[in-house]
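Of the protein chains in this complex, all but one are displayed in their positions.
Right, chain A next:
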Amino acid sequence: MSVSSVAPQIVPKAAPTWRQSTSEPFVRIEQINKQFGDFTAVNNVSLDIYKNELFCLLGGSGSGKSTLLRMLAGFEKPTSGRILIDGVDMSNTPPWERPVNMMFQSYALFPHLSVAANVAFGLKREGLPSGEVQKRVADILDMVQLGHLAKRKPHMLSGGQRQRVALARSLVKRPKLLLLDEPLGALDKKLREETQFELMRLQEELGITFVVVTHDQEEAMTLATRIGVMNNGVIVQTAEPHEVYEYPNNRFVAEFIGNVNLFEGTVVGDERDSASIHCADTENLIHVDHGISCAPNQQVSVAIRPEKFRITREAPASLVNTTQGIVTEVAYMGSQSIYKVRLPSGKEVRITQPNVQRDADDRFTWDDHVYLAWDADSSVVLTS
């Protein structure tokens, strides 16, 4: 089965399955708890993952994401709750009977077996005739471009090659669900990017549902159809990448994904389609284009991403959604520049601006007095 030879199919773009309320989930996680002694690793998590998704579990270390993945693979038994894969309850199914394969962070290649024998391992356990085993192993090794290294032992391969062997070994059984634990963690930056796109291509071509665990938010943003952000054993937000970035539903998500400036303030006006927040740091009122539906005078945080600011030397016409300060740091990054601006209150705000012109002479520099402005629809109000 040479996947790369499949002609690209033109399919009318339907709404993704996870946006349709009628879709049947492929993996259903129902109120899963996992205790290790007194420690709650996973706390009452429910999650639906749909067919052909590339779902990313994103979180720091100790957030419970790996434990959740290991429960999907069957290495850990949930303390309570259950997991259904393709409609079948997996509670009493041991790992070797699950229609699931996993790619381990350490790759876990068998050091005493050659590349080909590593890949053939799973097929042989199915009792397939040796002719078919050989054919499928050869095909999948060609697909990951390692056909010429089939006889090597893992210790004779580079990191990137090992990663591809591990991927081939987990794909060769054609699992319904592929679990990937930090799949790109051990690769260098360039190889990472290549592999990211490779993974996305494979996932689309093979039509296997992927669940990826990662602590790297960039990786999650690039790869995922949807991201589940985990913290302290709880999924705090499940959404598509741009939603997680643009509409985080709490402070943890806003700060974990990308950079963000948080302004503490008090709600002073709350209508159905707009709200005003008084904030000591910005001096002027912050205006948002949606209602907050909260108690009057509630304390909130307003999150504004660094690239949402407009930075000028002239005072803007209106005072709403503006502030001013002194440039304290400038970092030229090539495609963009990062500025830190100190507001009169002492708070530092991080701002990124694309470098549209090659040699702009009026670029902002240290100690410039600047005005910052943003749109009412580019800030997010966080109440938790």
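Some observations on this one:
In this section, a residue touches a chain if its C-beta (ideal position, glycine included) is under 8 Å from a C-beta of that chain, and two chains touch if they have at least 3 such contacts; residues count from 1.
One rule holds in what follows: contacts and distances are computed from a predicted model.
Candidate names were "Anti-sigma-K factor rskA", "ABC-type spermidine/putrescine transport system permease subunit II", "Branched-chain amino acid transporter" or "NADH-quinone oxidoreductase subunit H", and the UniProt protein name of the unshown chain is "ABC-type spermidine/putrescine transport system permease subunit II".
For the chain left out of this panel, the touching residue among A:Arg169, A:Arg192, A:Arg305 or A:Lys347 is A:Arg169.
One of A:Gln31, A:Ser80 or A:Ser106 touches the chain omitted from the figure, and that residue is A:Ser106.
Contact with the chain not shown here comes from a single listed residue; of A:Asp38, A:Glu126 or A:Glu314, that residue is A:Glu126. Although one chain is not drawn, its touching partners on chain A can still be listed: residues 73-75, 94-97, 100-102, 104-106, 108-112, 121-122, 125-126, 153, 155, 169-170, 173.
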